[in-house]
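Just passing along the structure, written as structure tokens.
Every protein chain except one is present and positioned as in the full complex.
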Amino acid sequence: MAWQRRILRVDLDAGTCTEEPLNMEWAMQYIGQRGLATKYLVEEIDPKVDALSPGNKLIMATGPLTGTMASTGGRYSVITKSPLTGAVACSNSGGFIGAEIKHAGWDMIIFEGRAPKPVYLYLENDHAELVPADDVWGKSVWETDEILHAKYQDPLIRIACVGRAAEQGCLYSAIVNDLHRAAGRSGVGTVMASKQLKAVVVRGTKGVSGVRDAKAFFKATSEGKRTLAENAVTGEGLPKMGTQVLMNVINEVGAMPTRNMREVQFEGASKISAEAMHEPRESDGKPNLVTNGACFGCTIACGRISTIDPQHYTVQDKPEYKHASGGLEYEAAWALGSDTGVDDLDALTYANFLCNEDGMDPISFGATVAAAMELYDIGAITTEHTGGLEMKFGSAEALTRAAELVATGEGFGRDLALGSKRLCEKYGHPDLSMTVKGQEFPAYDPRGIQGMGLAYATSNRGACHLRGYTVSSEIMGVPVKTDPLTTDGKAELVKAFQDATAAVDSTGLCVFTTFAWTLEDIAPQVDAACEGGWSPETMLAAGERIWNLERKFNLDAGLTKADDNLPKRLLKDAAKTGPAKGMVNNLDVMLPEYYQLRGWNTDGVPTPETLARLGL
Amino acid sequence: MQHVVIGAGPSGLVAAETLRKLQPDAGITLIGDEPEPPYSRMAIPYYLIKQIEESGTFLRKTANHYDSLRIALKQGRVASVDRAAHRVALADGSTLGYDKLLIATGSRPVPPPIPGMDLDGVTSCWTLADARRIAATARPGARVVLMGAGFIGCIILEALARSGAELTVVEMGDRMVPRMMNDIAGGMIKDWCESRGVKVHTSMRVTAIEKQGDTLRVSLENGDVVDADLVVSATGVRPNIEFIADSGIETDHGVLVDRQMRTNDLDIYAAGDVAQGIDFSTGEYSVQAIQPTAVDHGQLAARNMAGLSGARHRGSVNMNVLDTLGLISSSFGLWMGDEGGESAELLNRERYRYLNLQFADDVLVGATSLGLTEHVGVLRGLIQTRTRLGVWKERLVKDPTRLMEAYLASTQALGFNAAVMA
Partner (left out) sequence: MMLKALQLEPEKCTGCLQCEMACSYEQEGLFNPSKSRIKVFTFHDEGRFAPYTCSQCAEAWCMHACPVEAIVINEATGAKEVLEDVCVGCKVCTIACPFGTVNYNADTGKVIKCDLCGGEPACAEACPTEAITYVDAEHTGLERMRAHAAQTIPAN
């Protein structure tokens, strides 16, 4: 079976690591990874617990296809309660550590309590131990990676860790693995650091011993790979241009949030686009982009590997940033660029490197800088607050200096580390925070893409594009084209995307496969890998179950219908340019329909019938 | 053309086979002094732990291998060489003529000069006959004293410990495998063995062995006495050159050869553990006594015996790999370092990981590793090709674990590696 059927439970208070069997009954209902770990979290913690207290737990979970030959089958997720949103957090990451955990013989690691002193987990197959982290606490992700690799003398150990930002309490800290992949959103890294857990170091040489039906598995995965290769997005667009292929597209359709979402089109978009990353620069004739790179098992290979212009001001006297590393993905390019009004590609690359180096979510970081820039613009923040830094829209220096300050927790960086919501509240303008449930928006303005407004408002982890990516339908026409400027049918579309995505996020696969795959392609792969009798229908049902379980957790945590909302700006201030000119997001039209479709009452609470239908 | 090869170990056998390939019509005789078909001493430990049958130690497995190659196997001990007559005399009085002669007689253990070495229950571990004796005694729980923790001692150690014997090792050097490992690596191997229940004494000699009833009493120089059911001696070996003492063939520690593996007699060659061949790293002529060198020598000697011009020895890299109770170690070339050269070192005692690289300028000249099993051969590759590491040398000094990156980037081992090398 593709399952190892084993969980590692790490009690940080007691310093113990114990093995327990995976609850296979739950696995049949929640697939794995996101769904299954959420079930464990819901069962094991008080939803009202302070996210940064020892009572919260942090789960690293793989899916049934993680570590197998299924294309993109290397994902893992971090599930915990978010300190940023107070809601359930579930951050998904690629790279190689997910497969490594699986290959070490584990499906999931549950961390509980709080270590009396900083530690890291060393996991080599059956051997698990908590090791004092004196040598890496206070170090960046990159330094930690280097120190631990040298210590274990094994280039193949995989490391997930938090940087200095998390140690300093930055509320949107990521857990970075393999140097530049991240469980990025909702402050999962902040929770990890609050437990005095610096890193998870894994070496797995046991592998995944077989699948339920090998013949069916190879048939389904091979067909799946062929479909990915033949699809224009996954076979050509993503490997060549990366997610950055979207920069010019989204700008064209007038859904490019710009300058803290004051505008919906960015005049500098082409300078920070995928196309720009391919352009040879003047100084050394080399383009920003070095190559594309794949996560474990991925036949798409959308990852960007980039270098900063060696002549750029950010890297003068800093040789440590002159090598190649994980480069700009669309979300980072947007948040660090368009949202702050900065069109300097190298400044963005540098800020992105810093986000990787010290574990900050570049979306939340960029959006928080954008909010600070607007506060500065209206005079609510001055250089007195910023320590002299002129937080002007469009200032590359402000952006890159802000990244350095948040990374190290210095000066104004401490304010920026609060995230947009708390920053705007602190300086008296809560309406200027472009967040839902306290989490910053991603790169699609819901005035230009109506469905995304509903997706953001109802996302269980706060504003997020990856909980229901209706952009796929509204802009790219996958699986069917819908009009981005209308609200018709969007409630149904959002629900369908949310449920399907919840299922995909629970398999070990990457959601990017869904540009080419539907559950018709995915279910046969999951079914061949493990028990459960998975079909597109049962997977979708599991997705809906997962969605409602997350919803229930959030309600129990104290969130209400009032939190299913968008910032006033998006509901009142019309788009000034582009195809959506004159439009706001019509959430009020879509939300009641959505509740009804979900089988929730008018307060957004699942009815007893719905809960019963889903076996909750 | 008649070729006679004395010694049926790997070197002699490879020479005989190479000769056959090069000279289909030549007569080839391979003389060995043990009753079994040519076998590998390297495999004896695995026979000791019953992982393989006796036949598993045989150098060649096909039933009619020697017949089909028309290699005449002859059992006997060569007593002398008559260079003028081009004949060798065997101990049984018979003689054999040759046009070209290869001496590949290997070496034999040298018992330490202490009383009691001739007692029943005291043995070396060199031949299959020795191995049978040891296997019969070294049962689980048997008390065994192993004298010598050099390379050979350590190979036997592994087998003895795994057969369940209660093992005490006595090494007179200040560490285990002193001629293959530096003090850090040797010390770690000792710690490892002791943590797995083997008693190890270093800087210690056995002064005498006595028998009391069935028990062997092994006296150590510190006054301790260790009781044993079996004493295995692995204190060193010496090339088998006595039989040519009066022949006029020049010897030093072993038989002296030139770069064509030829002795001072134009028709007599030497190869393997008996030959003092050229060492790649030092440029000096020395006895290496390792399997890959024996094979190098055998092939080279055969090519020259067959008259191939220009088959000259560039030197063999001294190297060893050892498995002591699951801890795998290896060393290569100038593992002890080159004068004035830089080195890189990574040490993790807790995890028994160690990597030590020795450079001369930007060329790798030696290496020691503990716990490394992946791609370890590139250490040999880099040393023997004298690859200039360029920028990768500094990167290795900073982080020796980037060895494979350095290797791939610095060599042309990949067909289209230009992009990576930039």
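Annotations
A and B label the chains in the order they appear, each numbered from 1.
Just so it is clear, a residue touches a chain if its C-beta (ideal position, glycine included) is under 8 Å from a C-beta of that chain, and two chains touch if they have at least 3 such contacts.
Owing to the predicted nature of the structure, the values given are computational and were not obtained by experimental measurement.
Checked against the hidden chain, the listed residues B:68, B:195, B:222 or B:373 yield one contact partner: B:373.
Of A:295, A:455 or A:496, it is A:295 that touches the chain left out of the display.
Touching the missing chain, out of B:115, B:326 or B:390, is residue B:326. Residues 67-69, 71, 96, 103, 156, 179, 204-210, 225, 229, 239, 290-299, 301, 305-307, 323-325 are the ones on chain A that touch the missing chain.
Although one chain is not displayed, its contacts with chain B can still be listed: residues 10, 14, 40, 42-43, 46, 51-52, 56-61, 280, 291-292, 295-296, 299-300, 303, 310-316, 319-321, 323, 326, 328, 330, 332, 373-381, 384-386, 404-405, 407-409, 411-417, 419-420, 422.
As a convention for this text, only the chains that are shown with their structure count from here on.
Interface residues of chain A facing chain B in the complex, by the touch rule stated above, are 146, 149-155.
On the chain B side of its complex with chain A, the touching residues are 346, 348, 351, 353-355, 371, 399-402, 404.
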